[in-house]
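Before anything else, here's the structure in question.
Only one protein chain is missing from this complex, and each of the others stays in its spot.
The chains carry the letters A, B and C, assigned in the order they are written, with residues numbered from 1 in each.
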Amino acid sequence: MTEPATKRRIGVFICHCGGNISDVVDIEALRRSAATHDDVALATDSRFMCSNEGQGQLQKEIREKGLDGVVVACCTPKMYEDLFREKAEEAGMNPYLLEIANIREQCSYAHRHEPAKATAKAKLIVKAQVEKVRKLRPLEVKTAPIQPGVAVIGGGIAGIHASILLANLGHKVTLIEKSPTIGGNMARSVKTFPTDDCAMCTLSPKMNEAYNHRNIELLTYAEVRDAARSPGKWTLTVEKKPRYVTDACIGCDRCTERCPVSTAKSPIQVDSEWDQGLAKRKAIYIPFSQALPQLWTIDADHCFYFQRNRACRVCQMVCPAKAIDFTMKPETLTVDVGAVIVATGYKEYDPTPLAHLGYGRHPDILTQMQFARMMDAVGPTHGEIVRRSDGNPADTIVMVQCVGSRGAPGDPNVHEYCSRVCCMVAVKHAQLIKKARPETEVYILYNDLRAYGKGFEEYYARSMELGVKYVRGLPGKVHPHRGKLLVDVDDMLTGRRLGLPADLVVLSAALEPNPIDGLLASLHLDKTADGFVKEYHAKINPTETAVKGVFVAGCAQGPKDITDTISQAGAAAMSAAVFLGSGEMTLNPVVAEVDPALCRACDRCTEVCGFDAVHVDPERLIAIVDETACTGCGKCAVVCPTDAIAVRQFTKPQIVASIDALAPMAVAP
Amino acid sequence: MKYAYFPGCVALDSCKELDVATREVAKDLGIELVELTEASCCGAGNLQEKNPEAALVLNARTLGMAQEKGLDLLTVCGSCQLYLARSREALENPETRERVNKALTKVGRRYDGGVKVKHLLQVLLEDIGPRKLAGHVRRPLGNLAVGAYYGCHLLQAPGTDAFENPEDPQGIERLVGILGGSPVSYAGRTACCGFHVLTVRRDLAVRMSATGLIEAKRAGAKVLATPCPLCHLVLDVYQKKAAKAAGEPLDVPILHLSQLVGIALGIDLEKLGVSRHMVSMESVTRALEDEEVVKA
Amino acid sequence: MTFEPQVCAFACNWCGYSAADQAGAAKLEYPAGVKIVRLMCTGMMDPYYVLRAFEREFDGVLIIGCHIGSCHYGTGNVQARDEMARVSGVLNALGLGQGRLLVDAASASEGPRFAKLANEFAERVRKLGPSPLREVIAQ
Partner (left out) sequence: MACIQCNTCTSSCPVEILEPAFRIRQVIARVRLGLREDVLSDPSIWSCVRCYACVAHCPKHVRPGDVIEAIRHIALEEKREGPGPRHARAFVESVRENGRIHEAGVTFDSIGFRGLIGEGLLPLEMAWRGKSPAIRRRPLKSVREIQTLLDVVEESE
């Protein structure tokens, strides 16, 4: 790999970063030191390189001085490397001849109290990047076709909204949902805050639109088993579980009525996941009446036919439409798409580990989702707010906030993050109760009531006018006492210790990620410390991921309310559309390259490559790199005995140049 | 079944009957007790506050004595169990042990970790086990309503959560069942008796114990069994004052756990030292005798 | 003048380098002697770079990649670990001993861990003293 020895004209641009750098690093000394390096034609500085004025200065100097290499000494390349490269390209310089010298995060910030050492180190960092730029060669960006079509994993509000937007744009969408119906947690929430809309009234039009959309193929009761990545394409292997109910089903519900499972003396009992365990369900069921697709499903794990070797066929016998078919088999189908949106949502935290709250030890201690199911007119109690222990109406209800949220780091039983929505869920349920049955006493025991969104404060204030009582303090113990549940809490605002006798205690449980580790592994996705999908950048890019073509939306990325979920679903759909839009994929030029003169076709590189992006051409006996698959990780370069293969911009001479520049031996002047 | 027996301070002084009853029950159940006669006080929180390092060193010395005999440590007091179990947990860290041993070697002692600290309740429920215990019962407690008063320290001791749910303990209730009695459960059974402020704020301790006693009485308990002599002192000795504070008569006899077991094993009540209690045991002995008449 | 160890820290773009950025953003301090070279992945770590660093009078080499199992490219960090295990034999032969090369990991959200690793490794190298190769090269 011979390096160009011709004379270079490199420009060094040093950013003050408005004091973040200049307060610690002596900019003038750094500028003078940069000016002395070989091939440096210009060393200048600017208060804000990332500002329009700074970028303008960069472009002016490139044009006027005919620069063929640039080092911008500023913040981490993660912030503006792409921006500066884009600006350099507009000014006519090859963008890949521009390098960032990170003298903020890795110098001025890290050595704030040692300005002299920080300045000396900044000089070395700039020198290292100049030495590297001197050895860089221009690269041009090539493109490759992208497979059309998007797969949206997760049929909650996030998945539905993203699918509709992409389908309306003309993209072919495959919406994959694990449970028998789309709708997700929103469909179970009865009402939404702060508008008090009925959740289904706002959701079912979208569900129908997605269900009937000609561009959306709906795969329900289906799970993604694997995802294989190839250049510009994802191949998803989806396993569609059999419903054992054909499309002939007319929805008469006779099968569910007669199914013996979960009846009083039946040995097989199963809790309804839909009603969050508040009620039981039969083996053949439909989660809720407006479920889409409108198909009943047989849960083979809890069905006498499957579990007690064909002991019962009641549903088949009573079915007027002969829609029951026990012989249905799981189908495995592959879906080729260009982009994938992960919208797998959340599940509610199980408060059992918090033993002092008594969840799981008393029927009248519920979570907010269970309480929502109780308020649902079609729910297990037909909308009546009653004590599960004896069915009497609940006169006093005590809600407890931060259950499983805002816990200690490293405690496996709780989450450290705040789940954002539980305060408003509690306020919603509380004021709904007060409107339905004003004489009910409703307490909300909170730590910080977070009503931060649009219309939230007004909603919170209205609940107070309706007589909801707010106690600032979380309870010490909840235990049965004379037929009621005594909630022992000290109210910080009044300094009074209250023993609240409650008919129902509703725990605002945290939102935690759904278990999708297998999916994440196959998509090469990481998780953040809280267990949610790791977004590309928490602040400025929350809907893309580190993997090209894979996007994330909704609670899969972290707890949020429906408003934010819709925004994220829109953003993820837009990012996916932009990615697919051009129909072709711009290839990352910083990938491996083989020098045919040095390659001995020894196959060492093909053995270590994790993306099978390099193969030896049998005739020419030279290793060939598939630039659409190569990710530029550089493992091949290390094992190549003749240095024939290397990743552009990270060749051995270029890296050695950086080491030498930073080394103590070559102390900068 | 052999243990290094750590009676603590109170069980050899004002609650002598606890030590006596424990030895009787151990003998009957075939548990060999090797008393650590030279073991020091567990610190009971006071030494931990005045000189935390010294508390750790003294407890390491006690654990070292048990380790010399190759035995696990048996305690009969909630506070001893808490502070010894805490020291044991801290001493699982090699660096801590090294630091502590530097001091201990000055008196020719050392501790190398690995000794378990078990309260009598855990030994009865787990090591002896229900079947063997039931086998030894000669005088089932019958329908004598026995309530538990766990106190707080035993439940908060590291390791207790392995055999008990600190928020909703059932250990003593199960034990009463095994002994043929009828347990009475009430929420206040995990309340704190206030012993640790007895000399500083006696009124507080009295009123705290009163709440627990009233609730036990209302729940129908005719006698309370407690795994901690400190709780026993407050509940028994100050019960009259508690009654005055609560403005309601209180006559709830208080038994040490080992005394309750001793009674069920048929050991003579006098031998178990129940006569030393301030609240007379007369109602219990009468109930037991009715039981015997019925049985005989 | 007290000995300030010069450490050549190779950091992978996705984890180590981001962790260093995050440490800086959180204003966590570590010795200025720790100088960072960005690689796309620690899988790029060639044994030659370690020898080159010591030849250029660095006193220690620190490699901060992703935790095993969460490498952005899958197994780059595994290859780094194996390659560096091989090269540490050579370092022993050169009289540099075992303590001057460390392969570790810090994920992008572990700024504090990066600072801790940088501080502790620099301290370890400071105790080991200047690189024995310094006099050899000086002659």
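Going forward, contacts are C-beta pairs under 8 Å (C-beta built on N, C-alpha and C of every residue); 3 or more make two chains touch, one makes a residue touch a chain.
The shown structure was predicted, so the numbers you read here are calculated from the model rather than taken from an experiment.
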item: Which displayed chains the hidden chain touches across the whole complex; value: A, B
item: Identified contact with the non-displayed chain, of B:Arg97, B:Arg139 or B:His196; value: B:His196
item: Residue of A:Asp488, A:Asp595 or A:Asp643 in touch with the missing chain, whole complex considered; value: A:Asp488
item: Residue touching the undisplayed chain, where the options are B:Glu32, B:Glu53 or B:Asp112; value: B:Glu53
item: Residue numbers in chain B that touch the chain omitted from display; value: 8-10, 12-14, 37-38, 40-41, 43-54, 57-58, 61, 82, 103-104, 106-107, 109, 152-153, 156, 166-167, 191-192, 194-197, 199-202, 204-205, 207-208, 237-238, 241, 275-278
item: Contacts of chain A with the absent chain, listed as residue ranges; value: 356, 402, 406-409, 411, 414, 447-448, 472-477, 488-490, 492, 495-497
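Simple rule for what comes next: only the chains that are shown with their structure count from here on.
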item: Chain pair with the higher count of C-beta pairs in contact (A-C, A-B); value: A-C
item: Averaged-CA centre spacing for the pair chain B and chain A, given as whole angstrom; value: 52
item: Of all residues in chain B, those that touch chain A in their complex; value: 165-168, 187
item: List of chain C residues in touch with chain A within their complex; value: 6, 8, 14, 17-18, 20-25, 27-30, 32, 35-41, 43-49, 52-53, 56-58, 70, 72-76, 79, 83, 107, 109, 115, 137
item: Chain A residues touching chain C - in the complex, by the definition given at the top; value: 76-78, 102, 104-107, 109-114, 117-118, 120-121, 124-125, 128, 524, 526, 528-529, 546, 590, 608, 610-611, 631-635, 637-638, 647, 650, 652, 655-656, 658-660, 662-666
